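Presented below is the structure to which this report refers.
For this depiction, one protein chain was excluded, whereas all remaining protein chains were kept in their positions.
The chains carry the letters A and B, assigned in the order they are written, with residues numbered from 1 in each.
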Amino acid sequence: MITFRATLNVKIGVLIMLLSAAAFTWTYFMPLRSMELFIPRISLGLMGLGGFLIMLKDFLEPLEKIAEPPREKILPYLAGVPAAMWLYGWSFRNIGLLTSTFLFLTIWWAWISIRDAKRTDSLQSVTPKILKLAALALVITASVQVLFIELLSMYMPRTFLP
Amino acid sequence: MTVKKVLFVLLALTLIFSLGIMAGCEEPAPEEEPEEPEEEAVEEEPEEEAVEELEDIEIDIVVGFAAGGSNDLSARYMAEKFADYGIMANVVNMPGGMGTEAAYHVSTQSPDSNMFMWAHPLIMLFEPAAGDRGFTIHDFDPVALLASPTFCIGSRAGAPWEDMDDLVQYIEDNPGEVTLGGQGEGNMMHFIAELILDPDELDYTYVGLEGGADVAMNLTGEHVDVGHLSLAAARPLHQDGDLTVLVNTQILVERDPLMPEIPNVIEFGIDAQEPHPLALWGPKGTDPALIERLSEAMSQMADDPELIDNYEGAGMIAHYLDTDETWDFFMDVEENMIPRFKEWLEEYEARE
Partner (left out) sequence: MFDMDAMREAFFVVFALDTALYIMIGVIVGISVGAIPGLAHSLPIALVLPFSFVLPIHQTMGLLIGTYKGGTYGGSITAISFGTPGTSGAAATVADGYGLTKLGKGKKALEMGLYASVTGDTLSDLALIFLVVPIGMMAPRFGPAELSALYFLALSLVIVFSTENPGKGILAAGVGFFLAIIGRDILTGGLRFTFGVRYLEAGFPLVPLLIGFFAVPEIIKKIKEVIERPDDSGVIGEAAEKLLKLKEEGLTLKEFLASWRGLGLGTIIGTLLGALPGPGATLCSYTAYSVTSQFSKDVNYGKGALEGVATAEAANNATCGATFIPLLTFGIPGSSIAALLMAALIMQGIPLGPRVVVDHTVVVYTLFLLLLLANPFNLLFGKILIPVYSKLTRIPAAILWPVITLVLVIGTYALNNRPFDIVICLIAGVIGYFFKWFKLPDGPLVLSFLVTPLFEANFRQALTISRGDFTYFFTSGISQVLWIVTLATIILFVRKRRKTDADISGN
């Protein structure tokens, strides 16, 4: 028995079907020979089929058995964390490994500590805590330098700061 | 508490590491020391002062392939020798895009970065001719040429032909029967293979395998009849009777000292020697004095019996061309081969 529902699963399934169908059509306008496009077309076909089956499953199964993906607020983190990681990757290559490692760790820990302190109303004891963490950051920075530069002789572009 | 413990362990580990590495480094020191004065004292009396005046420099030699291949080995042997001339050379591996990613990287460096590219015509000329790779040979200054890997054509064990002439005859007599396994399709290696056996005249099947090891494996397993691979990989299999080397395609000398009994392809009147020699390149505008110093060191290396031996073991011949000769060699390839390659590529892309 088929019941048409617009669950999140179905929406994503349809979206995937549309995307793969579009890409599949696009392969016919590519300047590649058919042998080179053989596996890509299979892969797009599979994605489309997968999307279709996901959609179909929600149509066929009784409502109580459908497992919806969680509706949490994740987008800011999904964008923010990789962005921060990329920024760190950029900064250690262009500003300096030591400087950026130390700054990233210290800023993060300082921010977390201050937030924590505000929450628990212990702002007066936050400074020594941050200092301790900054010292820890220094130690980690030093280990990173020893590990990657001294021992693994990682290739580093010449940077502005150490 | 736990944090402290962890830090302590990290520190301890670091200590063990550095001790270990130092222990490793200590060994070479006594071996190297007696070598240096010996060499310089015997031959380079007048030049020694000049060498001493020059301070030690550090350079990076970028290799466009992963560590362990012949490309990488040749650079490492060279880097080891550079140390004798006060040049501390680090080999940096940047694999990707048949070496073109590394070449692109070096081409974008400033001329005073002391970074050099270890590259053959495949990277410098053929790849940029096949499509935009972000650089051309004219973004570089040559230093010198030092190594030339030898490639060869081998046939499977028990093949009914003895040499190149027989093979050609056999293909003519048995159209469509012979399969040639090469390294990839639509690249320089494929182009050379088709120069040797012209598909317009000979009816055989070319199959692009993934690399030298793959070709050796398929020849040994008799999945292909003829293969195009490096001489170093083919030699042990040849000696064991798993395959037969027919000709080598070395461009700089006719017979490779590794297997002097194997004729050069030119001896069969086939003009398809492979332009594969490796040269050192700096970004355009590199200090000529530095280039000269490196080139001078390389010229002396080329006569070093140890390097010659090492190169031979890895299937390469040590052959020095100075800065101008290197440029002329590459320009000759650019003028004579690249137009043919481009033409061939167009024709190849039209095939289906």
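Criterion: a residue touches a chain if its C-beta (ideal position, glycine included) is under 8 Å from a C-beta of that chain, and two chains touch if they have at least 3 such contacts.
Bear in mind the structure is a predicted one, so any value in this text is a computation, not a measurement.
J.: Using the definition of touch stated at the top, determine which of B:160, B:221 or B:339 touches the missing chain.
T.: Hidden-chain contact among the options goes to B:221.
J.: Using the touch definition up top, pick the residue from A:22, A:56 or A:123 that touches the left-out chain.
T.: The one listed residue touching the chain not shown is A:56.
J.: May I ask which residue of B:61, B:117, B:130 or B:265 touches the chain that does not appear here?
T.: Counting the whole complex, the residue in contact with the absent chain is B:130.
J.: Give me the chain B residues in contact with the hidden chain, please.
T.: Residues 2-3, 5-6, 9, 13, 16-17, 20, 23-24, 27-28, 31, 66-69, 72-73, 76, 80, 92-98, 101, 104, 130-131, 134, 176, 179, 184-187, 205-210, 213-214, 216-218, 220-221, 223-224, 232-233, 235-237, 239-240, 242, 310, 313-314 of chain B touch the chain absent from view.
J.: List every residue of chain A that touches the chain not included in the displayed model.
T.: 12-13, 16, 20, 32-33, 35-40, 42-57, 67, 69-70, 74, 77-78, 81-82, 85-86, 88-90, 92-93, 97, 101, 104-105, 108-109, 112, 115-116, 119, 133, 136, 140, 144, 147-148, 152-155
The rule is short, and it goes like this: only the chains that are shown with their structure count from here on.
J.: Quick one: in the complex, what on chain A touches chain B?
T.: Where chain A meets chain B, its residues are 33-34, 136, 139, 143, 146-147, 150-151, 153, 155, 158.
J.: Which residues of chain B touch chain A in their complex?
T.: 3, 7, 10-11, 14, 17-18, 21, 60, 90, 92, 113, 352
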